[in-house]
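Missing here: one protein chain of the complex. Every other protein chain is in place.
Up next, subunit A:
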Amino acid sequence: MTQNKLTAVVLGAFALTTLSQCFTKKKDEGKRLYEQHCQSCHMEDGSGLKGLIPPLASADFLQTNRNNLPCIVRKGMSGTVTVNGVEYNKEMPGVESLRDDQITNLLNYIHTNFGNNNERYTMPEVEKLLQACPRALN
């Protein structure tokens, strides 16, 4: 009897957690990752910081370097870079821990927010680009 009850409780809990999975805001993953990994430098509105940190908002770089972006997110970048006509030179750390699907979500969030209206990535596209990352960009 008590065991039955226990089973029922366990099953109930399992059903609940499974169900709630369906309602998690998966589509907000890009936003969440942005806040976690990018926002402290690129700012809440993607504006960057003066001549120190390049903007993501309405940034031409996103379009001209579309194929490099997945690797830049994962491996980081250093050296000079020109964004919207301004030259920047500050190392950006990569986030090696992000999976391919997370990078896809993150990039799609950036590409469709902050005044950007660029074509979205598909996951196969990002996977392919990531396979071709140089070993180390530094």
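Criterion: a contact is a pair of C-beta atoms (placed from the backbone, for glycine too) under 8 Å apart; a residue touches a chain by one contact, two chains touch by 3 or more; residues count from 1.
Rule of thumb we're sticking to: contacts and distances are computed from a predicted model.
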Name the omitted chain as UniProt records it, choosing among "SCO family protein", "Electron transfer flavoprotein subunit alpha/FixB family protein", "Carbohydrate ABC transporter permease" or "D-amino-acid oxidase". "SCO family protein"
Based on the whole complex, identify which of A:D28, A:D60, A:E91 or A:E119 touches the chain you can't see. A:E91
Extract the touching residues of subunit A with respect to the undisplayed chain. 40-41, 43, 49-53, 91, 93
